Structure formats: C-alpha cells, structure tokens
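Heads up, one of the protein chains got dropped from this complex, but the rest are sitting where they should.
The block that comes next holds subunit A.
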Amino acid sequence: MARRAVATKAKTQTNSPQFNKEQELSAYHDMLLVRRFEEKAGQMYGMGLIGGFCHLYIGQEAVVTGVTMASKKGEDAQITGYRDHGHMLVMGLEPRGVMAELTGRAGGLSGGKGGSMHMFSLEHRFYGGNGIVGAQVSLGTGLAFASKYKGDGSVSIAYFGDGAANQGQVYESFNMAKLWNLPVVYVIENNKYAMGTSVERSSATTDFSQRGQSFDIPGEQVDGMDVRLVHDAAERAIEHARSGKGPYILEMLTYRYRGHSMSDPAKYRSKDEVTKYRQERDPIEQVKARILSEKHATEDELKEIETKIRAIVTEAADFATNDPEPDASELWTDITISA
C-alpha cells in the first residue's frame, strides 16, 4: 500500500541517508551548474536575447539532481514539462546547446526551432521539453510501455508539477501504468504553486504522494530540498519500477524562487515566504555546508568548482549570443519525413 515519509521533518531526522564525498561533490557541481546557468538565462532574457516564455528551475535543483543520480544515465528515459533546463544540464546535455536553443540559434539542441520549452536528446534519452501541462505524464507512461515491450530493463521518469497533477490524463495514465505494471516513476515537483494558484486553492487533497492510492501505486512524500533524501527515495522508486513491480510516485516538496515565467507579478505569495526558503532550505547551501563541515573540500576548492562552472556558463552564453540564427531554408525542414 501507499506509504509516506515525513518529509518536512527530514532535516532533523537522525538516520537520514548520507552521501559520501564523491556524491556530495557531484551533487554540488550539478546543482550549482543549474543555478548559475539559470541565473545567466534570466539575465539574457532581460537583455532581449531570449524570447517568449522562459521558466527557470532555480530553487528546485535538488530534485532532478538526486533523481538523476539514482538513475542509469543514457539508459533510463526522462521527460518533463516546460521547466526543463535543469533536467538537461544534469542529464549531461551540452550547456551551450541548451543556451543556444534559448536564444533560437542554429547550434541549439533543436536547431533553434524548439525554444526554451522544446528540447530533446535521444542520445541521453531525454524526451522533452513539453509545453502542454500534463502531456508528459501520458508520454512518459508510453516510454515505460516501450521499455517493457522491448524488455530493455530501462525505467521511465516522468516529472510534472503540482498544477499538472490535476489533469485528467494523469489518472488515466496511473491506471494503465498499474494495470500493466509499467516501469515508470512519477516525480511530482510540488513547488506549491501553479502560476499564481497555490496547491490549497487548486486541489481537493494536497498530499500528491497519495494520488495513486486508488490504483494501488505506492507513493512517498520527500523533502525535495535535500538532495540526499531525493536520491534515497529515487533509488527505491527506480528499483521498484525496474524490478517489474510497476509504477511509483514521488512527491518532491520543493520551491521555485523565481516567478512562474519571466513575467510574473508574484502577488500570490509573500516575499517572506521566498526569503525563508532561500535562507533556510536552499538545496545548494545545504550541500555546501556539509561538504565544509565534513571537510570533503576546502572553501578554496569549492571556489575552484564555482569558477569552472562560471566558465562553462559564460562560454555557453557567448556561444548562444554569437551563433547564427538557423538558415532560412530550415523553415521548411523537419515537418514530415519523406519516405
């Protein structure tokens, strides 16, 4: 049956799962890469280099980092919505390719034709990058169907928001996933808001980990700001799915620091709430503090990591600024495949 973890108390849990030095440093690196990349993207948006919608992942870095650490890179499939930059960076897609897609250039991951919300990589088994809220849940279930059909042992990880969790196709997918015991892990990134609507105002029940109950899908609520807890829960969920027991739901309690997209009046929440999360729960600061107190690295060594990441991000931004726009002939390519 479904079970729950008491996520909000995770910080004070005594037997919380620990990371070794390598894991701490790897998590720190990946989360910082996402943070710095997204800050840069926000800046470039402000400069008019990025158009349309641009949904930043700042604050939620621990979720995709912990889950991806628990997955088999290049084998397990991942799919998400439009808040997708972090997923790609942590999965190992080229930062310059992501940034150049944000600016709509030829060197972007979709050749400039997709934009912020639509990037993909078959090599990394990343299936987007989806603009329609909830669509990725059925699609991710389909990736799991293919995995079972082919018997390739891979797991599909489908991320979606608290807002998306109310779409009908989520429950249609849950039913099929359990009916056929498909190897899929549903990761609900509950950042408390869907645009300006808080979870309390949109949802009859707000414990999303229990949304699979009537389909007999186990679920856990996880402190999504602590990458160790995310990783620990994800290992359990992925193992469950890979061993043929069917779907698993992880509700990650997380928070986005920035607005929904770049233009967001943010009147629906208080400054205090945002500040509190940033100061007391920041996923990167948590790892950093542990690294220093455990003496996994010195301040200087962490600075060095930061410097390297800044260089990567700067290089990506430069590339994305100077790379040419796609050739005009690209307007007419990739519509259908001529057999």
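Everything below uses one rule, namely that a residue touches a chain if its C-beta (ideal position, glycine included) is under 8 Å from a C-beta of that chain, and two chains touch if they have at least 3 such contacts; residues count from 1.
FYI, contacts and distances are computed from a predicted model.
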**OP:** Tell me the UniProt name of the left-out chain, picking from "NitT/TauT family transport system ATP-binding protein", "Pyruvate dehydrogenase E1 component subunit beta", "Aspartyl/glutamyl-tRNA(Asn/Gln) amidotransferase subunit C" or "ABC3 transporter permease C-terminal domain-containing protein".
**Re:** "Pyruvate dehydrogenase E1 component subunit beta"
Subject >> Absent-chain contact - pick from A:Gly66, A:Gly112, A:Pro247 or A:Pro283 >> reply: A:Gly112
Subject >> Of A:Lys73, A:Arg201, A:Lys245 or A:Lys276, the residue in touch with the unshown chain >> reply: A:Arg201
Original post:
If the missing chain were put back, which residues of subunit A would it touch?
Top reply: 51-53, 101, 104-105, 110, 112-118, 130-134, 163-164, 166-168, 194-197, 201-203, 267-268, 325-326, 328, 330-332, 335
